[in-house]
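Quick one: the structure is below, questions incoming.
Of the protein chains in this complex, all but one are displayed in their positions.
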Amino acid sequence: MTKPMDHITWQEIEPGGVISEPGNASSYHTGTWRSQRPVYDVDKCIRCWRCFIMCPDAAISPDYENNRMVWNFDYCKGCGICAFECPVDAIEMQEEGE
Amino acid sequence: MGRKVGIEVSIAAADAAALCDVDVVAAYPITPQTHVVEHLAELVASGHLDAEFVPVESEHSAMSVCCGSVAVGARTFTATAAQGLALMAEIVYIAGSMRLPLVMFLSNRALSGPLSIWNDHSDAMMVRDCGWIQVFCEDGQEVFDAIIHAFRVGEDPQVSLPVMVNVDGFVLTHVIEPIEYWTKEMVQKYLPPFQPVSRLTPEKPVSMGAFGMPEIYLEQKMAHNVALLNSRPIIEKGWTELAELTGRKYSAVETYKVDDAETIILGMGTICSTSSLAVDKMRAEGKKVGLVKLRLWRPLPSDDLRRVLAKAKDVVVLDRAICPGGGNAPVTSEIRAIMYTEPERPRIHCMIAGIGQRDVTPDDVCAMVDMALSQSIKDYHIYGVRG
Partner (left out) sequence: MAGASEKKILKPLKNFPMEEYINSGHRACQGCAEVLAVRHVLKAIGPDMILAMATGCMEIISSPYPLTSWNVPWIHVAFENAAAVASGVESGLKALRRKGRIPDKEITVLAMGGDGGTTDIGFQALSGMMERGQKVIYVCVDNEAYMNTGIQRSSSTPFGASTTTSPAGKVHPAGQMTWKKDMTAIAAAHGIPYTATACPSFYTDLIKKVQKAKEANGPAYLHILSVCPTGWRIPPEKAIQYGQLAVDTGVFPLYEVENGVWKLSRKAKALKPVTDYFKGQGRYRHLDEKLTAFIQEKVNERWERLLKLCGVELQTEDQA
């Protein structure tokens, strides 16, 4: 687990400021930015993958076992692209906390 | 032992880089660096050197190409001067902080303006704080040895820093000198294959060049500074082993007749040859004068300098860069600063000379010493200026 930047001492800096753990920024949860949340209607969904393809945050993934898409709310920023692009209106944006 | 040849220093420098089996050379032509890269291009074209010669469209790209090639683990060499260094300066700093161990031959030339293709140290001083190892050479043999030493030290995993080999433009780059070449076997013995601390490879992805937020930038700068300071023992070890191979012993601070010297002249590069003649002349006149040649500019060998200079009454620093509007000149200001905390310290005089290749003869050096001792020059004196 990477230390927060304000805890790192100069001795802990990797030579040249290299980051040797790929993709470790996933420890930063952009889901806190969200003011609206996508609500998914599995019955309406035609499994076209468009939401997955068009998500800038790669926050949507397939769940083959349950035959549905799932949203990772640690990262979903609530941009609403998935809902707007859904060809069958299977995703609806709702205010957070509602 | 290698063979001794009479050869132009620039050509020898290129041959030294080629002997190190460099993988990538990226350079843009600028006087007085051209002979170095022309010769390397020739070696690549003729098949004598198996390397990629990247004829970039600017010095900015030269340094950028170097960053990319070192990042994948390729041994990399470039050369430039003055305006070229100014154009690449942005990336020179970044190469330092990213700890990318390339080697650069800098044929020291005055910065414009007005445009001057001739020699002084204003270009090197502009990038004083780039966080590279920086050495100055006095003669062709030193240049040849310094390039091989630069790869050895810079690429050492404990160091992993770029190295700048400063060579006075024209007055050293373009002269023919007897230089003892290393054999391939000597270089192979001395210089292990380049194994970078990190490299860009799909097998183990790393990210290089992440940015520093206010919470972490300072720690990154500190880590870089300490790495540069800690390179010193590796630099010394490199010189020790070089001496075992070649019989030539280098050190960070070299002295000439300083043991009983009351006055010490301090300089970097070719002005030291001139100054040693001046020392002989003044010694013949009974004056207790010695010379300190500062080879290692970064990391600054502060302790060695203090030890040598503290014994003198007067130190005359021959600075080869003007610092407009400043307190003195770059080398003097460092010497004054490191001596300031000494309980007994010499008077430190700042003589700015040899700007834009204005000739400095041994008599000029004697005159500068006389002036420094007899006149009360407070901050600095620009020697030889008309009017």
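Each chain carries a letter (A and B) given by its place in the written order, and its residues are counted from 1.
The criterion applied here is as follows: a residue touches a chain if its C-beta (ideal position, glycine included) is under 8 Å from a C-beta of that chain, and two chains touch if they have at least 3 such contacts.
In this text the structure is predicted, and so the values were computed from the model without any measurement.
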item: Touching partners, among the displayed chains, of the absent chain; value: A, B
item: Residue of B:Gly2, B:Pro29 or B:Gly209 in touch with the missing chain, whole complex considered; value: B:Gly209
item: Chain A residues that touch the omitted chain in the full complex; value: 2-3, 5, 8, 14, 17, 19, 21-30, 33, 45-47, 49, 52-59, 62-64, 67-69, 72, 74-75, 77-81, 83-85, 93
item: Residues in chain B touching the chain absent from view; value: 23-24, 26, 50-52, 54-58, 60-61, 64-74, 76, 90-91, 94, 98, 193, 200-202, 205-213, 216, 220
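The rule is short, and it goes like this: only the chains that are shown with their structure count from here on.
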item: Inter-centroid spacing, chain B versus chain A (mean Cα positions, whole Å); value: 51
item: Residues on chain B engaged by chain A in the complex (per definition of touch); value: 97-100, 160, 197-198, 204-210, 212-213, 215-216, 218-220, 222-223, 226-227
item: List of chain A residues in touch with chain B within their complex; value: 5-6, 8-20, 22
